[in-house]
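For this depiction, one protein chain was excluded, whereas all remaining protein chains were kept in their positions.
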Amino acid sequence: MASHISTAPDHRPTFQESASQLIARGRTSAPASPARLWIVVLSAVTLVGVVGVAGRLAGGFADRSAWGYYAAVVSFLLSTAGAAPMVSIAPTLARASWVRPVTRVSQLFAAVGVVTALLYIPLVFALPPLVEDGVRRRSIWFGAPSLTPHLWGTISVLGLVFIGLALLWSSSIPDLKAVAETATGLRRRIAGRLSMGFIGTDTQWKALRMRIGVLGAFYFLFLVFTHIVFSADFAVALVAGWKDAIFPMYHAMTSLQSGLASTIVAAYFIRRFGRLERYIELDQFWAMSKLLFATSLLWFYFFFSAFIVFWYGRTGSDQAVIDILIGGPYRWAFIATFLLSFVIPLFSLMWNPVRHSIKGPTIIGSLILTGMLIDRIRIYAAAWSAEGINDRYLRFVPATHWPDPWDVFVIVGAIGAAALAFLLATRLVPAVSLWEIQYMRLLTRPVRFLKGHAFIIAKPD
Amino acid sequence: MARKSILGLYETPDAGANALDGLHAAGVEAHETEVMTGTPYPEGAFGEHVPQHRLFRFPAFGALFGFTLALLYTAGTQLAWPLVTGGKPILAVPAMLIILYEFTMLNAVIFTVVGIIFESRLPNLFTKAPYDRRISEGMVGVVVSCEENRAAEVEAVLRRAGALEIKSA
Amino acid sequence: MVMPSQEVAAHSWGMGVDIDRCTGCQACVVACQAENNLPINEEEHFLQGRSFEWIRVERYWEGEYPNIKARYIPILCQHCENAPCEPVCPVYATYHNDQGMNVQVYNRCVGTRYCANGCPYQVRFFNYWEPVWPETLRNQLNPDVTVRSRGVMEKCSFCIQRIRRVRLQAKSDGRAVRDGEIQPACVQACPTSALVFGDLNDPTSRVSKLKNNRRSYLLLNDTLRTEPNVYYLARVETVGTGAAHG
Partner (left out) sequence: MQQHRELTERQINTQLLNGALATPAWWKWAVIGLGLIVLAGFSTFGYMVNRGLGVTGLGRPVFWGVFITTFVFWVGISHAGIMISAILRLTQAEWRRPVTRAAELLTVFSLITALTFPVIHAGRPWRIIYWILPYDFSRGVWPNVRSPLIWDPAAIGTYLTGSTLFLYVALLPDLGNLRDRTTGFKHGLYTLLALGWRGNSRQWRLQTTAGILLSALMLPIFVSVHSIVSWDFAVTPAVEGWHSTIFAPYFVIGAVHSGVSAVVTMMALMRWLWKWDNFIRPEHFDALARLLIVVGTAWFAFTLVEILYSLYSLEGQELAFRDMQIFQWPWALLFVIFLITAFFIPVPAWLFKRVRNSIPLMFWTSISVNIGMWLERFLIIVPALSRKQPFVYVWGSYHPSLVELTLILWSLAFVGMNMLLFARFFPLIPLFEQKESQAFSSRVQIGRASVPAVLREREQE
């Protein structure tokens, strides 16, 4: 059988070529390169964010509804940046080889986790304690001490950021070693110390791959735990009568969608500004756009399975959720999310030419990210402005809570800070993981099958 | 001039590929040759003409057909017999969405299968084109349909490529 | 979304149940079983959980021995506006008609029993066995009410046969239906007139007065929001007037 396969010309970048292009780019990047310019711009935007946070802090924690938009931004960052590493973890666990060029792009979002953690801290003080003057409010912690949601919320968010950084660091040790050899000055010292004497012996590679697998699986479990805790304490518990078992899974599912979207958008910009067209190719975008299409369908599925139960049941708690989240003051936000996160991706990504392109998924991905931000605003602004937290049902639906200037600053600043953190991370670690590219080049080879063209992919495990 | 179709049977796929090269060299057009195998080889493995198919039109039309059918069924029955149940509106959209979705997908699948059978020109039980049992046992069959006068030349090319057997109809 | 025709229904039949008057004598239960051809409840059917009681009197005990008090609440189909049993029936065997009542169409029912699962008051009863009457009781059956076969769901229908007869009579006389003219079997049989039946749309009817009474409340409505049409009036507790008991 194997006789039909004959070798074919292989014009992919060779080992030396890819090594020099990916690693050296950091050292020889001329000052006029867009990266430095962008760093200055983004740090200015981050300053705006800091001003916004200061203004919000000055307003104090008494008025809970003021913190609605702030919680929405923290949830937005936690969801997109938190779920982005999943884009590389799941295919790696499933041993798919298409994902290797974008693994580093998705793992770099762990650096954005630092911004999420910093933004999260003031939010903990804004969350009302479980027991207030003797009355215990409803929560998933039942009889636990008064500050349990604050404690577990912090553990989950900081834990997620920590595991994300550990995953980023452990998967980029070989590249840090390469950077340490070629870079000069501060980058060399940092890269050298971080690469921890990695030489590349067989046992070190085996340990590295095992470490990535374990950290990846643990990250996935911890991500689901974080979404359950964060969504339950910071949204569901604050609205009287909101009894919605699917909301944590809806929160996790939409974050997977937006994590995918942010990885696609980041991969597009890295590909253009880093001139890495020969590494992140059409196959990666094609596979990710298929997943984007699937997660957009799942977005509607998770929403509809909650809505049909509320619409059909019409009990007190069902009516409360429909009034405040879907039909009530944030109806415009719901319609915008519905269009941006489901209708547009569905009717655009269902066509092969749109899916099988690089610009298509990027545009749809950015629309999904905006839809995601509006969705989080719809949920958290409504949850934080609902009164009568100890009533049996939502007696009175709050009016639409429009953002004040501090909120706008915080939103813009947070997104700017996230982009800044991502960009700074790519300054230290190459944006495309060199050792995965070379590993992929070793395993796959274009061949001719009789007269036709094909690819051979070795599956060592 | 009546058209004849000649079948050349080859032991291995490589022999089949060489036979096709010989035919193309002899000036036979791509669409006149047909390669028959027992297993799905990758596209263009024999250098044969990769046929374009318009399969994606069928599910699109089927989905549209299913959607309208379901719209008639759901809205039609609810309006034809407007009974209030459980305080729900007469045209209960969320309930209709489910039936609309199911009928759309049902007809999309049915039309796709009809499309597959139609696109692969399948229900041709009474064709005269030659066929050999051993094709499904791993052998490769190359069928060429050509004019009467060129039949001898085509048979010579097939035999030169090492045909196990030549049949014509 | 097209909302159902909201013009004011001619009638919206409802019922008032005054718990303070109810003595738990079960006269209503017996009257209902006689009027509506309910099958005979043998003891074995009770144990299998297959007995028929379109209206039943729930009995609760309050207080500790020796001064125990029994409390009675007659429970029947509440004919809810937002009934959990109606939308789930696949063959429209039960729906809400323009008279404000939840009607049960016996020959359309195929016996999936989904409606009974949804009812929080447990007032729907299923014919597990073929109802059979001894020869002597055959002619005691009420001709106006269909005798159900096995495999069919049934429930209190506010004695729709009596409502129809009075309304036809009123129509032929060319006059409106007077308040209190329609009396379901249970209302007619109640010795202390704890049960009142009438048109909720007519503000002057006795049942509307009971509805607006300070003591009136609805069963399970604040949690399940089923909007029942049967208004219960709370019991009046005489608190500690002089004597030790009470």
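For clarity, chains are labelled A, B and C in written order, and residue numbers in each chain start from 1.
To be clear about the criterion, a residue touches a chain if its C-beta (ideal position, glycine included) is under 8 Å from a C-beta of that chain, and two chains touch if they have at least 3 such contacts.
Just so you know, these numbers come straight off a predicted model, no measurement behind them.
In the entire assembly, the chain absent from the figure touches the shown chains A, B, C. Residue C:110 is the one among C:110, C:168 or C:236 that touches the chain missing from this view. Contact with the omitted chain, checked across C:87, C:100 or C:184, is made by C:87. Within the set C:150, C:164 or C:178, the residue that contacts the chain not displayed is C:150. With the whole complex as reference, residues 47-51, 58, 75, 84, 87-92, 108-114, 116-122, 125-130, 150-153, 219-220, 223-224, 226 of chain C touch the missing chain. Think of the hidden chain as still there; on chain B it touches residues 34-44, 46, 48, 50-51, 53, 55-56, 59, 73-74, 77-78, 80-81, 83, 85-86, 88, 92, 95-96, 98-99, 101-103, 105-106, 108-110, 112-113, 116-117, 119-127, 129, 131, 133, 135-138, 143. Residues of chain A in touch with the missing chain: 1-2, 4-5, 94, 96, 138-140, 142, 224, 228, 241, 243-249, 297, 301-302, 305-306, 308-310, 312-315, 317-318, 442-443, 445-447, 449, 452-461.
The definition used in the following text is that only the chains that are shown with their structure count from here on.
Think of the whole protein's Cα atoms as having one middle point; the chain whose own Cα middle lies nearest to it is A.
Between chain A and chain C the centroid-to-centroid distance comes to 57 Å (mean Cα coordinates, whole Å). Note: centroid distance chain B to chain C, computed from Cα atoms, is 65 Å.
Contacts with at least two other chains are made by residues 312, 314 of chain A. In chain C, the residues that reach two or more other chains under the touch definition are 82, 87.
Interface residues of chain C facing chain B in the complex, by the touch rule stated above, are 1-5, 81-89, 92, 94-96, 227.
Against chain C, in their complex, chain A makes its touches with residues 312, 314-316, 319, 392-393.
Residue ranges on chain B touching chain C, taken from their complex, read 81-93, 95.
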